[in-house]
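Excluded from the complex is one protein chain; the other protein chains are retained at their positions.
For subunit A:
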Amino acid sequence: MSLRYLASRLAQGLLVLWIAFTFSFFLLYWLPGDPVITMLGAGGELQSFDPAEVARLRAEFNLDQPLPIQYLLALLAVVRLDFGTSIQAGTPVTEAIAAALPPTLALAALALGLALAVGIVIAVAATLTRRPWLRDTLAALPGLGVALPTFWVGLMLLQVFSFRFPLFPAVGTGSPAAIVLPAVTLAIPLSAIIAQVLFRSLQNAWIQPFVTTFHASGYTRLRLLLRQALPVALLPALTMGGVLFGQALAGSVVVENVFSRQGLGRLAQTAVTGQDIPLVQGIVLFAAAVFVLVNLITDLLYPLLDPRLRAARRKFESTTGHTLAEAADRENATAGVNPAGSTAESASTTTEGGRS
C-alpha cells in the first residue's frame, strides 16, 4: 500500500469535508430565521426581545460579523477541532454527538447485520431457483423494500407487535428488546439494496466459465453458489459500504422519530428545525467524515480481498506510477464480475432509497 496513494486519498477526504462544511454553512445561513431569536423565543408564544441582549448574544455566536468573516471564523474553529456549543441546549456539540452516537451505532449495526442476512438469502434463493415465477417474485422484492415508506412500516410494526401484542416496548432505548422493531424497520430498505446488487452480480458470476467448469465436475448448484460464486459476487457489494452507511443514517432520522429513540438522526432533525447551526454543522461534518472513512477503508480492503487487484496494482505501479484508484478502475473494467456495472446499479438504488 503506497503512502502516496494513502496521502492522496486523505487529501480527497479533506476536500469532501471542506465542501460539506462550506455547503452546509451557506445553506444554513440562507435559511430564513435567526438562531438567536429562535433561542430566546423558544417558547414560541409572543415574547419581547431586549435589542441590547439580542445584540450581545449575536456577538457571542459571531453572528454580528459580515458573512465571509463568519465563515472564516467558523472554518478556523473547525480546523482547530473546536465545534462550538449547541445554541439550543448549551452543551458542547461534540458532547451532544457523542451522547447520541451509541444508540444510533447499535441500531445501524443490528440493521446492517439483519439486512446482510436477508439480502443474501433473497439473492441466493433468486439465483438458485429454477422456477421463473419464484425468481421473478424474489427479484421484485428489493424494489418493494425500497418503495415501502420507512415511516409507515415502523408504525405498522408498532401497531401489531407493541400495541396489539405487547411483545416489544414502543418507546425509547431503555431495554434491549426496544431495538428489535426499529432495527427491522431500518433493515428493510438496506436489505433491498444489498439483495438487488448481490442478485445482479450473482447472475453475472453464474455465467462465468469457471462456474460451468465446476458444474461439469459434479458440484451441486448450492455448493457451487455458496463456495465459488458468492465470494466473488460479494465483492462489489462491499464497495457499497459508504452507500449503505448513508442510507442507514438517513433512515435513522425517520426510524428514531417513529420509535422515539435517542440518536444521531433525532438529534439532526431537532437541530435543523431549531436552527441550531453549530450542532447541524457538527453532525454534517461527522457524517461526512464517517462516509469518507468508510469509503477509504473499503477501497483499501478491496485489493486485499480480491487477489486479482493485488497483482494488478503491483504490476501497474511498477510500470506506470499511477495511483491505485485508476488502476482499480482499469482492473475492474477487465475483471470478470464487472463491478463497474454494480456500482452504477448501487447508485441508482440509492436514489430510489432516498425517496423512501
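Here are some notes:
Going forward, contacts are C-beta pairs under 8 Å (C-beta built on N, C-alpha and C of every residue); 3 or more make two chains touch, one makes a residue touch a chain; residues count from 1.
Operating definition for what follows: contacts and distances are computed from a predicted model.
Missing chain, UniProt protein name, picked from "Cell shape-determining protein MreC", "ABC transporter substrate-binding protein", "Tryptophan 2-monooxygenase" or "Protocatechuate 3,4-dioxygenase subunit alpha": "ABC transporter substrate-binding protein". Only one of A:V16, A:I37 or A:V180 touches the chain withheld from this view, namely A:I37. Of the listed residues A:V16, A:A170, A:L226 or A:L296, the one in contact with the hidden chain in the full complex is A:A170. The chain not displayed touches subunit A at residues 31-35, 37-38, 40-50, 53-54, 57, 85, 88-91, 96, 99-100, 155, 158-159, 162-164, 166, 169-174, 256-263, 266-267, 270, 273-275.
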